[in-house]
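Some chains have been omitted; the remaining ones sit where they do in the full complex.
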Amino acid sequence: MTTIQVQGTVAAGFETVRAEFATTAVAEGAGPAGAQLVVYVHGRQVVDLWFGDEVTGETLTGVYSSTKGAAAIVMAMLVQDAILDLDEPVAAGWPEFSAAGKGEITLRDVLTHRSGVIGVDGGFTADELADDAVIAARLATQRPYWKPGSAIGYGAFTEFAILGEVVRRSTGRSLQDIFDQRVRIPYALDLYLGLPESEEHRYREIEPGILSPDELATYWSGGPGPHSITGIGYGLNSNPPLDQVALSNTRRVRALGPTSCGGVGNARGLAGLYTAAVHGLNGRPPLLKPDTLGEFTMLHAAGTDLVAGSDKHYMLGFQAKGWQYPFLSARTFGHDGSAGSEAFADPHSGITFGYIRRRFSSTWSYPEHHRLAAAVHHAASAT
Amino acid sequence: MTTIQVQGTVAAGFETVRAEFATTAVAEGAGPAGAQLVVYVHGRQVVDLWFGDEVTGETLTGVYSSTKGAAAIVMAMLVQDAILDLDEPVAAGWPEFSAAGKGEITLRDVLTHRSGVIGVDGGFTADELADDAVIAARLATQRPYWKPGSAIGYGAFTEFAILGEVVRRSTGRSLQDIFDQRVRIPYALDLYLGLPESEEHRYREIEPGILSPDELATYWSGGPGPHSITGIGYGLNSNPPLDQVALSNTRRVRALGPTSCGGVGNARGLAGLYTAAVHGLNGRPPLLKPDTLGEFTMLHAAGTDLVAGSDKHYMLGFQAKGWQYPFLSARTFGHDGSAGSEAFADPHSGITFGYIRRRFSSTWSYPEHHRLAAAVHHAASAT
């Protein structure tokens, strides 16, 4: 019999969240690999929990696409500062990008997964995926996989590399550097787009799902091939196909912190990020003003995602979480990551949520997200 | 054993419609609350039926969103007269509306449920929903719930309030007043956007569905919350949430006749409205010329409705009824209402159809609409 030892604290009224965290973790088999959950309500921390053999509240691991939430907040800040214009073509400051029918793609198109630039013919090497600048250079010559604007599809490794290049050319600094200077350091967030060597001791490796390589091959065999839009979007059209587990476990990826997938952090960092964005944190003001928040949390794209193959709802750079958690408000925004991290804010209820796990699901699905979010919502509504 | 006493008349060849009306009414449980059905074919009345303890052919009740059909016909007339331009921004004559990213929303966007302006943060009070001008004033400052043009979603209480404000500013008159002077009075229609005190004696109250408040709460519990796009679109984000039954049963609502939901009428009025629009009535010419009819009955929006949560097909202001009744023609246009009213015209077959019931379904679905429309189509095809 497995005993899960949940550690940490919850505020009065949030005991049910602690129970759900324990139950869910067992049920989902995150097991000894561990997980963390941190929740704020209107800027007050109400949940700070963790479990796992090697995990504490301070443990860091790979957050994968939850990184995009941090990058999207930086984009929002640069738009807020009028440094970037959402309706400007990407190619305006980056002429090479206009090749192969990409001249009219705007920042807004990229942020809403409408660009069609979801990969490259022949695929990216694992080495290339560590470095946004290299990704951007390869994307510049690529023809979109659909007529820009005509459809939506999630470019798992491409969109924030494009935006990062725009940021670099507009500001002379990397998106990662801006995040560090304007967000991570002043708000004291445990979330890194580029993990310093000095923090490496807190990193715990991402673990694979329980499927064997053979089972994984079977999982994919009936579905889209490596050169389908799905395969290209998820980096399966390279040789060898992308190993997502290895990605975060590679020091070079962690050091460079690519904005699409290379962030390292913990649940405190993720929940803190969204708290800082909406409510402010540590005595500092909210990163985003109401109008910026309004624009970035407006739904922009709804429908079949050509890469994911299912219905998706996107805001500017964020996933529209109200469609995933319909008990939350229409303005709920956030981003999850493929190993099971999840982070969001609901400006209406005041909930900000950060969750991390170290082990991939074998099916890329994490039902505990819904149950945890529901438990938090229920507790927050009652208090 | 329930005996339903159907009253009224049908033309030769439409006896099957009478039978279907009786059968359906029993099956659907509209019961003693009653219903009415009126059909014309190429301008000739062929069905005029009713049943119900307090119902005659002249009884009036709330038609809810079938009101929008009347409002859409007025919009078409104003476009026909070149008083309004479908591709003009709403804000052109109403500068306050341009706030929060609404500056480019056109009349066509609003009429096709693309504006994203489907409610207001915090919700409308029941009192506010009685008055289009008040609704419009609150909408002016609201940020859209999706990027205008990027998706479709039914704004149950907002769209015709927006258009009503445009009409008021363009013509100096309310949409209701124009309807009265140019449509209701000259065509002698028993359909009111603003019911005079003198006709109140014919009004019979709308009755709730058979679900108890508890059952209703259960019905909603698994679905979208009050602050979801669905909740906002249906007015559930106010405190208390909107009581649709009470809405029409409130004298102030009936007196002001808001264009989205406040119409009062009977089946004769609804069928007469669409007959007047397409074929003319009472010796008067059709309200709409062929080009106007062609433009307004062209499908404009198809796909997942973000509010309704299902596939919808809209023309300019009208529901595209050919998708609901595929045996009818592609140009069939009309609008139903939430208590179960239904009205449409098929310009190809010449059918115009008006149906009213007094009692809400417990599931917001009215399968008798399909069966009655099919019976009418079958009878009309055979004659």
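Note that the chains are named A and B in the order they appear, and that numbering of residues resets to 1 at the start of each chain.
Here is the rule we go by: a contact is a pair of C-beta atoms (placed from the backbone, for glycine too) under 8 Å apart; a residue touches a chain by one contact, two chains touch by 3 or more.
Quick caveat, the model's predicted, so the values are computed rather than measured.
Asks: Total copies in the full assembly, please; the file places 2 of them.
Replies: Altogether, the complex is made of 3 copies.
To be clear about the criterion, only the chains that are shown with their structure count from here on.
Asks: To bring chain A onto chain B by a C-alpha fit, how many degrees must it turn, rounded to the nearest 5?
Replies: That rotation is 120 degrees, given to the nearest 5.
Asks: Once you find the CA centre of chain A and the CA centre of chain B, what distance in Å lies between them?
Replies: Centre separation, chain A to chain B: 43 Å.
Asks: With touch defined as at the start, can you tell me which chain A residues reach chain B in the complex?
Replies: Answer in residue numbers: 112, 291, 294-295, 298-303, 311, 322, 326-330, 348-349.
Asks: Please output the residues of chain B touching chain A within their complex, sorted ascending.
Replies: The touching residues are 100-101, 116, 121, 143-147, 150-151, 223-225, 227-230, 232, 303-304, 306.
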